[in-house]
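A single structure is presented below for examination.
A protein chain is absent from this complex, but the other protein chains hold their places.
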Amino acid sequence: MEKGDKVWEVFIQKKSGLAFKHVGNVHAYDKKMAIHNARDLYTRRGEGRALWVVPTEAIVSVPLDDSDAFFDPADDKVYRHATFYEIPKGVKHL
Amino acid sequence: MDKFEEAFNKIIEKDRKVEPRDWMPEKYRQTNIRQISQHAHSEIIGMQPEGNWLLRAPSLRSKQVLLAKIQDEAGHGLYLYSVAETLGISRQEMIAQLQSGEAKYSSIFNYPTVSWADIGAVGWLVDGAAIVNQVSLQRTSYGPYSRAMVRICKEESFHQRQGYEIMCSMAFGTAEQKEMAQDALNRFWEPALMMFGPHDSDSVHKGQSMEWKIKRESNDHLRQRFIDRTVPQAQYLGLTIPDDQLKFNEETQHWETGPFNWDEFWNVVKGNGPCNQERIDHHIAAHKDNEWVREAAAAYAAKTELEVA
Partner (left out) sequence: MKITINKEEAKFLVRIADTSLILGQRMAEMCSKGPYLEEDIAMSNASLDLFGRAEEMYKIISKIEGNQFSEDDYVFHRNEREYYNIKLVEQPNVDFAWTMVRQYFYDVYAKEVYTQLLQFENSEVKGLAEKVLKEIKYSHSKSKNWLYRLGLGTEESNNRLQIAVDHLLKYVSELFNWDDLDKKYFINCDQIETQWNTEIDSVFEEINIKRKEVPPLSMRDCRDGFHSEHMGHLLSIMQYLPRAYPDAKW
């Protein structure tokens, strides 16, 4: 497409109770068109019940050079993961 | 070697995926852009030979199936343009390259579809060949490309069946229909085999692409897989593969073919196929005739999209 069009990221919720999932993007000139285009492209096989579109330019992400600083500190916080904990044998439903 | 290059090499070596914001060698980026955009263009140009019979499909059912299939191709072209865009090229640039002839698409689409049986042959052979290639590409090293392939393979699973179903109704139909089916096979067989590209010994881009795991299996390897699958399917239809040297090698358990006419292949690639000009002209005309629509949409958005909801 040409000047004036924007790229929009598309998120679909397959059924209620599930999280919205990023499925790709579409080009469109305006909001309504973006929603229509996303519906026509990404739900051709009945894949969705709810749809979000977000202008790609509105998404903020971590700069590549900083990614170590952002994510490495979480690497050693093993206590956030369930497997960190020892459960006595025979104890259930934990 | 700096830490970025090291990280990239490690991703490739460990068979992990390269993601858009990872550092990557410029040549890796360019090779991917070339291959992915070519793949996208093939989907888009491929709509035309099939669209040629859309309005003449002989039943309501076949009409809807064909339309859904062509629509999928548009969708898959779009997924692939999106993937290429993550590498820093815009769809607009890619389309300009297609229209100027700078970018290529699969040569098979430069052949005409002159009967309804050709629609069968395109689905059976052309989609069949594309699927072999795309299944292999699910393991490509560029993450977004790999994910697009997974999705595309899933959606295209009905495409080849649609083609084979048409071949069945033609091959087992009236004498005239069977003749059309054989004629279609005669014309599409060799071009379909050449879709896998030159023999490994002549392939220009092969080495580096394999090392970077952009390409996972060689042209000849993929071609052989396709031949081995397809020959029995032709036999079932009672059609004759147009290759008098075709024979089954008991030792290797593979079908062996005679030599292909590569001169014709290269001539079509260079622009001298039956429909090269028509395909590009059609694309340019649709683009140009609708310039005013895109301008209107842009102008309307500029007037109304000020308030962001």
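We just call them A and B in the order they show up, numbering each chain from 1.
In this section, a residue touches a chain if its C-beta (ideal position, glycine included) is under 8 Å from a C-beta of that chain, and two chains touch if they have at least 3 such contacts.
This structure is a prediction, so every number in the text was calculated from the model and none was measured.
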Among listed residues B:20, B:58, B:232 or B:258, the absent chain is touched only by B:58
Those residues of subunit A that touch the unshown chain are 1, 5, 26-30, 32-33, 36-37, 39-41, 44
In the full complex, which residues of subunit B touch the absent chain? 44, 47-48, 51, 54-64, 67-68, 70-71, 74-75, 77-78, 81, 116, 166, 169, 173-174, 176-177, 282, 286, 289-290, 292-300, 303-304
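Please note the rule applied: only the chains that are shown with their structure count from here on.
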With centres defined as the mean C-alpha position, give me the subunit A-subunit B separation in Å. 29
In the complex with subunit A, residue positions of subunit B that touch it: 21-23, 68, 71-72, 75, 78-79, 82, 85, 91-92, 155, 294-295, 297-302, 304-305, 309
Per the touch rule, the subunit A residues reaching subunit B in their complex are 1-5, 7, 24-27, 29-31, 33, 41, 44-45, 61, 64
